[in-house]
Each structure stands twice: as structure tokens, then as C-alpha cells.
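Worksheet: one structure, shown below.
Every protein chain of the complex appears in place save one, which is left out.
Chain naming follows the written order as A and B, and within any one chain the residues start at number 1.
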Amino acid sequence: MAVGQSHIRKDVRAKVTGKTRYTDDFSMPGMLQAKYVRSPVAHALVKSIDTSAALAISGVEAVFTHADVPKNVYPTAGHPFSLDPDHQDVADRLLLTDHVRFHGDEVAIVVARDLLTAAKAAQLVKVEYEELPVCVNSAAAMAEGAPAIHDGGNIIKSTSFETGGTFSDAEKKAVTVVEGSFSTPIILHCHLENHTAYAYMDDNDHLVIVSSTQIPHICRRIVGQALDMPWPKIRVIKPYIGGGFGNKQDVVLEPMVAFLTTKLGGLPVKLELEREEGLVATRTRHSQTVTVRAGVSRDGTLKFLDLNVISNTGAYASHGHSIPMAAGSKSCNLYPKAVTRFSATTHYANIPAAGAMRAYGSPQLFFGLESVIEEVAREIGMDSVDFRIKNSARAGDILAKTGDLKHSVAMIECLEKGRELISWDSRKKQYADQQGPLLRGLGVASFSYGSGTYPACVEIAGCRLVLNQDGTIHMQIGATEIGQGSDTALAQMAAETLGVEYQAIHVVSEQDTDVTPFDPGAYASRQTYVTAPAVQQAAEKLKKRILGHCQLMTGEDPGNLDLQLGKIIQRGSPEKVVVDLTELALDSYYHKERGGQITAEVSAKTCTNAPSYGCTFVDLEVDVEMCTVSIHEIINVHDAGKIIHPLSAEGQVHGGMAMGIGMALFEELLVDPESGWIFNGNLLDYKIPTSVDIPELKSAFVDTFDPTSPYGNKSLGEPPAISQGPAIRNAIWDATGVKINEIPMTPKVLFKHFKDAGLI
Amino acid sequence: MFPIEKYHYASSVIDAVQALAADEKARVIAGGTDVLVRLHGGNSDYASLVDVNGLHELKEIRQDGEGNIFIGALATCTEIIEHELIQKHTPMIVQSLGTIGGPQVRNCATMGGNICNGAVSADSACAALIYEFDLLIEGVKGERIESINGFHTGPGRTLLQQGDILKAFRIRPPNYKGVLASYQKYAMRGAMDIATIGCGVGLTMDDERISTLKLAFTVAAPTPIRCSNAEKAVANRAVTEETLELLTEALVDDVRPRESWRAGKEFRLHIIKTLARKGLRQAAEMQEELT
Partner (left out) sequence: MISRMDISLSINSRPYELDVDVRKSLMDVLRELGYTSVKHGCGVGECGACTVLVDDVAVDSCLYLAVWAKGRNVRTVEGECRDGKLSAVQEAYVEEGAVQCGFCTPGLIMSSTSFIEKNSGTRPSREEIAKGHAGNLCRCTGYQTIINAVENAIKK
């Protein structure tokens, strides 16, 4: 059985020996280097630009400003195209701007023969700015009379929905109501490979882009929109990529390199961001204010949830309003018996543009939601795990946004498992009466998520299988490997259905939009879920064709044949080998009359969206005097359906947990509220956890089988990063009696709250 | 590629001094972990470099007949940390340098650079102040010795003049013998971070009483500092709650923490007091264990 085993990852030997090539590891003769001229102020109009000093430097090929770029405003969010114009992404970008909207915005670009010259010349471009008033936070940006960051004002969209019943009725049934307001900071992705791309022309009207992207096919479309070119005239190639986490689910550099090569006679032009640029001038996780009201009846039944999100999307819309709305819909899967009212407003501000990031708005929403759930439980004197178990989704519950009933749901089992693993009951008693500056506390938080974007967006995936001469299979998929292990999981699925060894599947890891089956890319924790049907169907098709060729060779009825471990056998009698796949393959290619290359290709749309569930349990110690938190034990328990590759699944959970811990305790991009100046846009001052900052990470799974997936699997890439913030917040409250409604809970934040509470 | 415009590879200390003296913009590059970072950021103050990495005589770590310990300015953090002499006599140096950056940075960065760049947050500065380093400097006018006390004159500023090369640190026996010294680094991460506050404590006890306390801080004032008020306030006292109270009260007059985006003044002051109390208490406990 290929599925369910921790086979050796497809890409791992190449990665440990340094053989995997990422975008920067390719170069072309004569490749030119580009460097942006970035604004030192957060909001301004460009009055004039003097490029003469830059152009005078030997080795500088060209300098472009806003005056030189096409006037096609384009969107950048990595969403599939929508046929409904109202559902299309906000188009608010030009390649270069004369209206600076954040500290670091792009006003000009220099192209030179080497990077040092380009950087030097960029410093010599003289730009005259007329500064405008700056709005950094939500209050300032949404205030009456606030300076408009884009035409049409600062509020992009404000929408709401109700689900699960009539809100006003549910509200009346609640006897205890708790409300809280929570804030989350700007978070950065910090993938190890910076954004980088290059482009060249291979015909007068055809260009090639090589880019570190999660979304090659979407990238092709957006470049077409930005440059007003037919989409098929653009070819996007995605080699191995050094992490993305959503930041490369946005089209950032590709339209610019494409533009530059068209301007420079098709010569190859490269744009490789420095780390400091990549941190502030790509995308971020939205800073949000989440307000939650929850009401329970006398018996502890959660009657309603009233959720409101104000989402700061920064200088450009990017994924914009989709972020809070997606999180809102996915959150309804957790407590489906409560009536939920959800509303969200998304606005512009003079800070870096926010886009997609692992778990897409859910970490922010669940920070508020699961903090208030904790408060409700405590308010009515119920153990907070018991309260969650009482109100969580069960199999058969109607899921609000999809209306589905037929999914696997093991939220309660996750809570039960976590409670046992962390010895919740005994430790609760142990920590009940504590004195002194060192205080232990326990915390829990749940989450729900989806396995794709349906019904908001189309879910389409493609798979092509080719039988090679030696009986191995080449597999091409539109799904992009970005480190999460999708090549491996999809190869396991193909091997399982085809009846060949896992090792016999060779995955063509690179995506090339001229060649690769269509698939919008890696996002929404979708790939193994939505690609599974395409893989399964393609494998079934290929198998049928292989058995059909066997009939040509042997006359055996395909109905009596099967393919097992690379051999065609008599159905039900694995010892009776009819023909070896290797022999069959050679025959199919080279027999002078019969057969042909045996291939199968399937493009499949998924019209379900399986909910995934899980929770974080944490046991931590607070040093009140030192204002520090140390995690003694942290466990994530997941219901991700059938686990395809246990080792990789654990790896996804670990990585998500580390990111969640970073968000809870360490990370925030700091922007001066007055000037919009960014203080800490580098990896020293923006503090992602190092190896000594992450505690032992524990993960557990409740194995279920989701009937909507041919292999039973649900999402697992993004969900692990959701619930650490509220679990840690709830544990700090448990330890100290102090409720901290903001993240990150850094020492300086803890100091402020402990001082206000009279602890220090 | 770094925007270096002028580069001189020094063949001797005198050659380095002359090269520096000949170009007022020339800067020394040793381990490179500060200078190359600034060059990467496009800082043109570092465009003219005098590379001292060929001066192997500046790497030496040794003890002379009188017990003076010498640490060459070019010795890397790792070389110092792993040196038996340092581990045996001045363990606070080992502890302090171990908190700098990560392994790769410690393998290149020198303690000479850490002190000479004048950083307010230099992790070795507390150890330098507690062990009262002497700095052996070669300059245009020949060799001279400066004390670490007063060496730092402001943020990023020291007594070094253009043309000066630090050759070695000297630690005299009375400044390390019988001194229980330790460093606490308070930072936002467990590694790869600069100190929010650094605190050094050097304690000698006479029976149950403090005979001398040396208390040093980084990031608590515009330069790394010793806390003379606090040190005096607790002299000749047993380490009790009352003494710790006196210590933190007096300390307020020694420090001048600043308000910045990294941390607020009030928060820094709280941490300064907490570290001072903790440092003295722990040193006294260690003393007790030893006796």
C-alpha cells in the first residue's frame, strides 16, 4: 500500500545534496539585473524624478519610472480567475507608481549589467516627493476625512452573513453573554528564499518567466492583464521554491520582469529582492481587530456567535477582503449548532500590502473566537474542554457554507485525545493554587478549516501520467510542490491506484504553463484534496490502457487482469504474472504495429470542501518578574482525514506550530503610527523563532476517512498554524489571572498587562 | 558583492596603523560581522577598509608570569570560549560571548570588534567592565594602554582615534581572582539577538558579607556602564531582601534607559532592577555553594 506509508520524499535526496535548483540557481548569458527605487516615505505624490545621474553610470542599461509603464491597473491576488466580475480581485496596481502608499513603495526601477551597479544607480535616482498625511492603523484609515489612499476612499468592502438560524432568536435564548476585542499584528512570512524572478523573450511576441511562485498558471494570467498580452503568449516556469507560505500566492515581481524584457529587446532581466525588501515590499499577514460576542443558554449550550473583523490590508488590496471572509466561513464549521453572525470590513492604510498567509485570516479570527469561548466556559463555571466538547461539530451536522452532511468530523475526539495527552485533569488540580513569581498554566483552543476554496472559487486540478519505456511512470501535475511534500503525496496516490511501486512514479516537479496540466497552484490547503480526484482518475485511465495493451499482446480479457506492484497478473491470483510492465512498456512503444505511447490525462473539478479540525493544548510557565513565558509542553491534535504520509504530516504540524508560536510570542512588524516608517524590516529585528526558541513539539492525529476524497484525506498544510495564539493566551490567563487580548505576547506586552493588573 | 571602494590588506600592525592614518575614511575590518553588514546595507562610511586578518600575532590568548591574561584582539568568540585559560579564570567571558549571535557569527566575530565598535549592547562589555580590561593599543604615536572604564564615550563612540589598532585585552589578577562573575542577557529571542538589557555581576564576599560588588549594564545608558551608586549601597552587607531593595533603589541613579521602538523606558528599568536582584542573589548562592 503506497498511501499511508512514510516513503522517502521524492525531492529529499536532491535537496540534501544541493542538487535541487531554485530560480537563482539558473543564469543566462547576458542576464541584466534590476533594482527598484523605493520610497523613503509612507504616503506621498511623486513630483519629479531625475534619472540622469543614474543613467550616467557605466553599465546602466535603463531607468524606468511611472511615466514609462503601461496604464493597465491589475490585481495581484493569486485567486483563480472569476467569470463573475463582482467576484474578481481588486485591480489597484501599476508596475510603478507616482502615488506612494507605503514606506518602500516602488517609484522607479534601474536595469544594469550587474547588481552592484544597479544598486548604486538606484541610490542616484533623485525623487522629489510631496508628502501626504499618513494613516497606519484602522482608526486613522477609516476616520472621516482620512486622506484617500486610493480613489474611492480607504474602505474596500464591508460585508456580512448569518448562518445556522435566525440570529435575533438565538440571541434571546442566551442567558450569559461574553464579549471581547482582540488585536493582531502585521506578521511576515519569512520563507528562506526571497522573491526572485527573471524573464526573457524567445520570440517577438512570446516571453518566458522563471519565478519562485506558488501559482504559475495564475501568474501567467495576471502578467497578461498587466501587460495587456494574450495569456498564452506568456510562459511561466516554476522550479523548486524555497518556501512561500502564501507570500508567493501573489504576483509580485513577474509583471515587472516581463515588462523589462519587452522593453530591452528580449534580453534576460532578473529581479532578485534583498531580504530587507522582501520583508516589507511583498505581502504580509493582515493586522486585524476581532470583536467577538458569544452567548450560552443555562445548560452550557452555545447559542450564538457574533463575530466582527476589521482587516487592515495596507497599501494595496491584494487578497483584501477575501481574507476575513474566508476565515469567517471556515470558522462556522467549528460550532455549527450556534447561530453565527459574521461581519467584516477591509480597508487600505499606509503600511505594506497584506496578502495570503498560511491559514488565511484564521489565526486572527480564532485568536478572538477561542479566547471568548474560554471566557464563556469559565463564566458559567464549566471546564473549558468540556464546554468545547459539548458544543463542537459532530458527524452529520450541517455545515453552514457548503450545506454538506457527509464529511468526517472528529473535533471531539481531538479534544479528548489532547486532554489525555497533556494530563489536563490532573494538572488542572495541580496548578489550582500557586504562589510566587513562577506560575504554571494550561490552555486549549480549537479550530476548523476547509480543504480548498469551493464554493467561493473554482477548484480545478490536472494530472498527466505517461508510461515510460522501462515501466516507470512520469507524473505531471498542476499542483505545485513548495516544500510541503505534495509531489510525494500525489505520487503515493498514483502508485496506490495504478498498482505500481511508489518508486516507479517519477514526479516532474517543475511546473511550466506551456506544458503542465492546468491547476491554479498551492494555496488554501487544497492541493492533496483537490488533486486527489485528478490523480485517481488519471491512474484508473492509465491502468485501463495498460491492461488494454496487455490484451493486444496476449489476447487476455482485461476484465480478468489487474496491475499489482508493476506486474500484470490474473485478477485474484497475484502469483500468475501475465506480463511484466517493463516488457509491456517496451512493446507499446516499439512494436511495429500495435499500441503507442500509453498516457492518461485528467482535469477534474472538485465541488465539495471537506472541513478539517483540531486543537492545541499547552502547558506553560510564566515568570512574572521577568515578563517571560516558557512552554513546557505543547500538543497539536488534528483530524485531517486519512494521513497520506505520516512523517510529512507530522512535519507540516511542527512547522505550523512553530509559526503559530512565533505569532503568539515573538513576531510583529512595527510601523511608526505617525510617519508610517517601518522599524524592523530585517531578520534581526523581526524575530522569527530560532532553534532555541521552539519547545519540543508534539503532534497527534485522529484518523478519519473523508468520503468526499478518493483517498479519505483533508487539508493539513495550513491548519496547524491556527490555534497556538489563543491556547497560549488562555494558558497565560490560567497561570496569572491576566487576560491578554493582543498578540504577540512579548515581554513588553506582558509587562504592560502585569503592571496594570498589579502583579509587578 | 560589497560596495567596497578601497581595500588594504595589512601586512603588520604598523602597516595597518599607517594605512588607517593615511586615509581618514579607512576603517578596520576584522571578523567582518559588523562591517560587512553595514556595507551590505549600502553604508558608504565603510567603503575604505584596512583588513587586519593577516596579523596572526593578534590572535594569541596567553597568560604571563604575573598572572595577567592577554586576549588578542583578533581572537574569535569561539576561540576565546574554547580556551582553557579563559574557561578557568574568566568564565564570565565564556558565558557572555556564548550569547552573541549564533555559532557561525561567533566563529568569525572577534571580542576586539565587539568592544571597539562601541555598541551599547555589546555582549562582552559587561565582562570587560567587571574584569576591568586594559586595552593595549597601537597608534600613530606608538603603544598605549587604556582602561575599559571610560573607553566607551557614547553610542558607537570610543576613545579610539583614527590610526589606532587594538592589539589585545589584558586582565590583571586582582580583577579576576576570587571574583564570582556572571552575565545575564535579556533579549527577545534565545539566540541571534541583541540584548534588550545585559547585566553583569562580579562579587567577592568576605565571610557572609559583600566585600565588593561590581555591577555592569549594557543598553541601560548611552554606553555600557558600571553602577557605582548601587555598588556602594550594598558594600559590607549580607545579601538579604533589604540589601536587594537598597541595590535597586540606588541603581536608579546609575542608569539612564532610553525609550525606543525596541522597548520602553519603564519596561527597561523594570528589567534592569529584576536582573540586578537576580544576579546578586544568584552570585551569593553560588558563593554559598563554593564555601
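Methods note: a residue touches a chain if its C-beta (ideal position, glycine included) is under 8 Å from a C-beta of that chain, and two chains touch if they have at least 3 such contacts.
Remember, predicted model here, so these are calculated numbers, not experimental data.
J.: Looking beyond the chains shown, say which of A:Gln5, A:Thr20 or A:Gln551 touches the absent one.
T.: Considering all chains, including the one not shown, the answer is A:Thr20.
J.: Please pick, from A:Lys173, A:Arg427 or A:His654, the residue that touches the omitted chain in the full complex.
T.: In the full complex, the listed residue that touches the missing chain is A:His654.
J.: Just name the one of B:Gln87, B:Gln104 or B:Ser228 that touches the chain not displayed here.
T.: Answer from the full complex: B:Gln104 touches the omitted chain.
J.: Who touches the missing chain here, B:Val13, B:Leu159 or B:Ala191?
T.: Going through B:Val13, B:Leu159 or B:Ala191 one by one, B:Ala191 is the residue touching the chain not shown.
J.: Thinking of the whole complex, not just what is shown, which of A:Val3, A:Val63, A:Ala121 or A:Ile241 touches the missing chain?
T.: Residue touching the chain left out of view: A:Ile241.
J.: Considering the whole complex rather than only what is displayed, give the residues of subunit A touching the chain that is not shown.
T.: 6, 8-9, 11-22, 24-25, 116, 189-194, 240-243, 245, 274-275, 482-485, 647-648, 650-651, 654-659, 682-684, 688, 690-692, 694, 696-697
J.: Since one chain has been left out of the picture, which residues of subunit B touch it in the full complex?
T.: 1-7, 9, 29, 32-33, 36-37, 40-41, 51, 53, 78, 101-105, 107-108, 190-192
Here, only the chains that are shown with their structure count from here on.
J.: Using CA atom averages as chain centres, what separation in Å is found between subunit A and subunit B?
T.: Computed from C-alpha means, the inter-chain centre distance equals 44 Å.
J.: Under the stated contact criterion, what part of subunit A meets subunit B in this complex?
T.: 114-116, 119-120, 123, 276, 625-627, 666, 670, 672, 679-680, 684-685, 687, 689-693, 746-748, 751-752, 755, 760
J.: For a test of understanding, state which residues of subunit B touch subunit A in their complex under the given definition.
T.: Residue list for subunit B touching subunit A: 1, 3, 41-42, 102, 186, 188-194, 196, 261-264, 266-267, 270-271, 274, 278.
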